[in-house]
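Removed from the display is one protein chain of the complex; every other protein chain stays in position.
Chain nomenclature is as follows: A, B and C, assigned in order of appearance, with residue numbering initiated at 1 for each chain independently.
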Amino acid sequence: MSRAPDTWILTADCPSMLGTVDVVTRHLYEQRCYVTEHHSFDDRLSGRFFIRVEFRVPDGFDEDAFRAGLAERSGAFGMAFELVAPNHRPKVVIMVSKADHCLNDLLYRQRIGQLAMDVVAVVSNHPDLEPLAHWHKIPYYHFALDPNDKPAQERKVLQVIEESGAELVILARYMQVLSPELCRRLDGWAINIHHSLLPGFKGAKPYHQAYNKGVKMVGATAHYINNDLDEGPIIAQGVEVVDHAHYPEDLIAKGRDIECLTLARAVGYHIERRVFLNANRTVVL
Amino acid sequence: MSRAPDTWILTADCPSMLGTVDVVTRHLYEQRCYVTEHHSFDDRLSGRFFIRVEFRVPDGFDEDAFRAGLAERSGAFGMAFELVAPNHRPKVVIMVSKADHCLNDLLYRQRIGQLAMDVVAVVSNHPDLEPLAHWHKIPYYHFALDPNDKPAQERKVLQVIEESGAELVILARYMQVLSPELCRRLDGWAINIHHSLLPGFKGAKPYHQAYNKGVKMVGATAHYINNDLDEGPIIAQGVEVVDHAHYPEDLIAKGRDIECLTLARAVGYHIERRVFLNANRTVVL
Amino acid sequence: MSRAPDTWILTADCPSMLGTVDVVTRHLYEQRCYVTEHHSFDDRLSGRFFIRVEFRVPDGFDEDAFRAGLAERSGAFGMAFELVAPNHRPKVVIMVSKADHCLNDLLYRQRIGQLAMDVVAVVSNHPDLEPLAHWHKIPYYHFALDPNDKPAQERKVLQVIEESGAELVILARYMQVLSPELCRRLDGWAINIHHSLLPGFKGAKPYHQAYNKGVKMVGATAHYINNDLDEGPIIAQGVEVVDHAHYPEDLIAKGRDIECLTLARAVGYHIERRVFLNANRTVVL
Partner (left out) sequence: MSRAPDTWILTADCPSMLGTVDVVTRHLYEQRCYVTEHHSFDDRLSGRFFIRVEFRVPDGFDEDAFRAGLAERSGAFGMAFELVAPNHRPKVVIMVSKADHCLNDLLYRQRIGQLAMDVVAVVSNHPDLEPLAHWHKIPYYHFALDPNDKPAQERKVLQVIEESGAELVILARYMQVLSPELCRRLDGWAINIHHSLLPGFKGAKPYHQAYNKGVKMVGATAHYINNDLDEGPIIAQGVEVVDHAHYPEDLIAKGRDIECLTLARAVGYHIERRVFLNANRTVVL
């Protein structure tokens, strides 16, 4: 689970066919790489193969040669692969509004080293969370919404994301609906936390919806952004038991813990390269 | 939690007003009844009061006098109450189709005394589960559906229910949509198990819906029947974690356990008189 | 669950006998107090009665008269009661060492109003967590341990606690064994978080013990301090699934979340006056 500090990660996926595992494992062996964890899954319904390997490299390991060799071998399989070095820490931009529980939780986990990422910017449509970001020595960008020109605000947000070199965007209770253009730009590399167990209670005020329905469980869903509101591929879900005595504000309070844990779990999976897109679903190895 | 064998149950509900608790507790005290567990809840949003008391009675307890006295006191509150004697075991009719996991589980729990009920009939639109019912010495009624006359089959079902003197009907994976008339007849005293975490995945084949959506959790919902399909007041819900490697048949297998546990829990709450209707929600004390 | 801002809490316990409920509810009624939630439990094995009531008071409510009246009525029952006003926020001292996850979580919950308490001091045997306390504007006391005179350090700790007027002490991963004297002083009003599911893995390094044992679940236990190490009455427990791939450091990471949630839950119960001591067990209403 926890990688030793000298461990690389290799992930790949391609259409299902004979030899997909072997092409990866043989290359690793011939490059004298020591495999510490290997998980592959061949989806018999979608006809797609997914593999994730953690490994240590020998002295004198040549990353470029490794990549070139694997590209050559795997070409016939239509395989796309990614290789991540042990010391790689992805740059991350976090988008927030006024609620700070997820931001507080993510920054805490970065601070103690549980999430190996570098949060390079916090972006918000409100000024409220600036002190929290600054205490963690992270730049905070407040771009107020102009109701007459929402695209203007999104352009500023996108500029920060692009100039920061971010590899991951986290919507940590960002309470604005993104435009289709921004969704398209973030497709597959932005994680949103929705405060319900999707597909139940899409849209606004899910805890109030849950209260009115009288459910006995509330949950949260971390998913990738795509074009459909609250419909992107699900990465992780969390749930807690509630009862009749939970008024909407109690569901909201209970929900905060679930949202924090579920979002942190999804971000961890993403950073550890455990998540693969499989049409509108995910494979988490 | 477990009642001692000499314990009575009193439940009541009425509009919220000053004195609702006192009217019950004072009567119990004056009748020299010994309260072992008391739980009351005043819903500040719906403006309704709910109370459930377990108690032991003194020697020479006069049930009729107790009822008459409480009726007199509580009349001014518009309070409806129910009193259940220690040895009361409700008669129950179970409706099934072909899947037997919930039936097997309910009959087992009756057999070992965990559910203090008397299943007086099993009714089905298929003959398959007759041996299981008979091994438990319970009459089995097979009423095949006539596609040209569905009401005819429902009339037979209803006749069994009515002649049995049943106080509770359990739809233990009965795979037919009930007619509005039958729903109306069963409103509030029939429990259905739906194999999803409502309100997600209403209707048919919820596990296939869940697979297609790529959820990371599946669940089940036990609810009272009312006029809306899969929309009656929720009594209990259960949930389990799943992942990408769960094909629809795996979700179904996992779901069986959740359905059994959730339905048994709801039936237990109902039998122990813990469930109150509160508009389209339930209060479970 | 969440109290409206004008809600009082009354708790009481006494030996089991006829009339315990009535004495409380009748007094509330006669004082024209409006009961919003009432839960009482009569333990048939220990022969002890516990009651907790939330209520609103009428205009012109006279707290002293209420207390005096209830004391008079309840005297014959040997009943000890507590009455808590709506705006009461207990003063709390938190004790820590180097690990900051529980402290961070508790201060966050205080800050957003989820835990209605006033942390008046953080006390530690290490200087590390001072910046975290100061960011929340809370005084931090660093009392280093003198190996040759441990009692000296405890005396300083106790002095802070006493001078602060604290009603609750929280040991949020304080990694020193308390002396029997200090335990005795804190008996029943100090909550400790132990990082295992007691009674399994008492003592030091429970996650390493858990790893060596190969358990498939790890947990945490929040309990009151008493004279026995890790043996005080349990208030709350939390648990998570783990597997063979969790090395000790993974169990520790997973444990942090469980510890935070379990400790916060126990503190919430305590502040809401839900916890009663029942010999070496607790009743949580």
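Operating definition for what follows: a residue touches a chain if its C-beta (ideal position, glycine included) is under 8 Å from a C-beta of that chain, and two chains touch if they have at least 3 such contacts.
Note that the coordinates shown come from a computational prediction; the quantities given were computed from them, not determined experimentally.
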Chains still shown that are in contact with the chain withheld from the display: A, B, C
Option from B:46, B:104 or B:280 whose C-beta touches the chain left out: B:104
Absent-chain interface as seen on subunit B, which is shown: 1-2, 37, 100-101, 104, 108, 112, 114, 135, 245-247, 249-250, 253, 256-257, 261
Subunit C residues touching the omitted chain (full complex): 41, 43-45, 197-201, 212-217, 219, 233-237, 239, 243-245, 247, 278, 280-284
Residues in subunit A touching the chain absent from view: 4, 18-22, 25-26, 28-29, 32, 34-42, 44, 51
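Criterion: only the chains that are shown with their structure count from here on.
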Same-site or different-site touching of subunit A by its copy subunit C, using the half cut: same
Whole-Å gap between the CA centroids of subunit A and subunit C: 36
Set of subunit A residues in contact with two or more other chains: 245, 247
